[in-house]
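All protein chains but one are shown in place.
Chain lettering (A and B) follows the sequence in which the chains are written, and residue indices restart at 1 in each chain.
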Amino acid sequence: MSRKIILWVSVAVLCAYIVVALCAPLLTPYSPTEITGSPLQSPGDNHPLGTNDLGQDIFSQLVYGARITLLYGFCAALLSVFISTSIGIVIGYYGGFADELVSRAIDIFMPIPVFPLLIVLTAFFSPGILTISLLMGILGSIHGIRIIRSQVLSLAQTNFVEGARAIGAPDFYIMSRHILPNVMPLVMAKFVSSSQRMLVMGVGLSFIGMWDTTTVDWGTMIQKSYTSGGMALGLWWWLLPPGIAVVGISLALAMIGYSFEEKFNPRVGVNRI
Amino acid sequence: MTLVRIEGLGVRFSTRSECVQAVDTVDLDIARGDHIALIGESGCGKTVLGMAVMGLLPKNAWITGAVRYRDQDLLKAAEPDLQRIRGKEIAMIMQNSALSLNPVKKVGDQIAEPLLIHHVLAEKAAHDEIVRLLTAMGFDEPERAAGRYPHEFSGGMRERILVAVALACKPDIVIADEPTSGLDAGVKSRILALIKQQMADRTLFLITHDMGTAHYLCTQIAVMYAGEIVETGRTHDLLSLPMHPYTQGLLASLPSAGLHPIPGMSPSPTHLPGGCRFCARCPASIERCSREHPPLISTGERLVRCFLYD
Partner (left out) sequence: MIELDKVTKVYTKGFLHRQKTVAADNVSLRIKKGESLGLVGESGSGKTTLGRIALRLIEPTSGTVRFDGIDLTALSRSKLRQIRPRMQIIFQDPDTSLDPRMTVRECIAEPMKIWDLCSPHEREDRIGELLETVGLQPDLAGRYPFEISGGQKQRVALARVLALNPEFIVADEPTAALDLSVQAQVLNLLKTVQKKTNLTLLFISHDLQVIGQMSDTIAVMHKGIIVERGTTRDVLASPKAPYTKRLVSAAYESEVWLGKVRESLPSKK
């Protein structure tokens, strides 16, 4: 019972975040970059969360920041899942040499921690947010390939896939019409957990200042509050909101992913009685 | 002397959307020394019946009636009492040895389990008993076998291990649920021979769909269909002169009898027809059959649930 409540609460939270991000202009009186008040004001009438060191409204920043943060989180996850599903299905279905090759490659690359690698790459090449999202997607897909591949391997052995081959279905048809739909629950669960990872990684990267620090997202907000003395001065209204926002969505996604994985258990066969 | 008396046993499973009457008012007497077979096809409720006797049904099972064992109603007994009885006095040989044995425990430990749980023997004495049991089961090197894991054995050997586990505490009554499913013909006949030999002075309640097995192991048969018992009688009588049309149909659909099918399908347990449950498929049904639900009618030593014998 309580698991269901957790799921619904998490979904509600996620939807709330998405709605906020989409309706940003409707919710905020000011633009996030506009200087609208005196700096370092504590929360008051005009500025529900106060202002930062430049006089920008923190609340507006928080709401607009949701857009970019969620965007790179979900886009990177989408890319990652797309890559791992496509590759996973193809090598799982065909097996053979390609499978061996890719599997060994994954074995080599998997232990490399993604986050430090991203830091190194972004430090060297200073790419924009889009490129970083792309990179996150590509690097994050490695783990997923393996998971999807093993599901595909067992699916490819099933009678109904063999049956599809027997009636003369072309390979691509089998992969898209038989294997993909049966792998979808796993793919969706992977998408949710990837989103969570990508989001947090993205915030981490932005916190370190890996991209244009004038963009307003939660990572840069936290960074600014940190470097401009917000923490030292105890300006909780600057530091906490973006932090809580990140934790909130991370938790929501984690809980959804958790209950997805439970639901994903193959239907328990009715005991033949 | 009656060992287990099943009175009016009914088992209903309710899920949020529907209600499944798996077993419907079953009466059965198992006397000491009896070898009774419960024959039926999948979905007739026979495994549920076996589980009900052992008290192993899930929580969403709605059970009515009584299962009397030594002046106790097993259905109303508390879990600690049931645990004392299970394995020690009433034991079960499950089907599908691949799933019923713990893959990470050695075979010897698994056979020892009932002995140790019920404090029948201490560890050292248990070890000797295990060796004795494994030898009786036909293992050539019982000592070595006890130290191995289930996956190191073939299906037939694993089934023998299951028999050993069931017999470890020398129970009064053994319930065997499809003990030879999935086994090859040769292996099957050897396991059946083993079971027959071991059950010689014990009480056996066999649940199966295979009439050959029932004939080989048991002296009495009860046929189950759609949750009810539709015919009972002594093995030879029932098989040579089946009275209920379903039993007749079953015998006729055996390959060696010519593969004559019974038309239609068993009724779904969620939508049981009023009247006789076999009526729609019965070649001998009369008008009354679709209206009234036949009770078990007694003819001599036999019981038949059919208006043809009224």
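The rule we apply is simple: contacts are C-beta pairs under 8 Å (C-beta built on N, C-alpha and C of every residue); 3 or more make two chains touch, one makes a residue touch a chain.
Quick caveat: nothing in here was measured; it's all calculated off a predicted structure.
Only one residue in the set A:S126, A:T158 or A:T227 touches the chain that does not appear here, and it is A:T158.
Summary of contacts with the chain left out: across A:L27, A:I106, A:A169 or A:A254, the touching residue is A:A169. Touch with the chain that is not drawn comes from one residue among B:A112, B:A166, B:L250 or B:C276, which is B:L250.
Only one of B:A78, B:A200 or B:L259 touches the absent chain when the whole complex is considered: B:L259.
For chain B, the residues touching the absent chain in the complete assembly are 41-42, 184-186, 189, 209, 211-212, 215-216, 239-242, 248-263, 265, 283.
Residues 158-160, 162-170, 173, 178, 181-182, 267, 269 are the ones on chain A that touch the missing chain.
Convention: only the chains that are shown with their structure count from here on.
Between chain A and chain B, the centres computed from C-alpha atoms are 53 Å apart.
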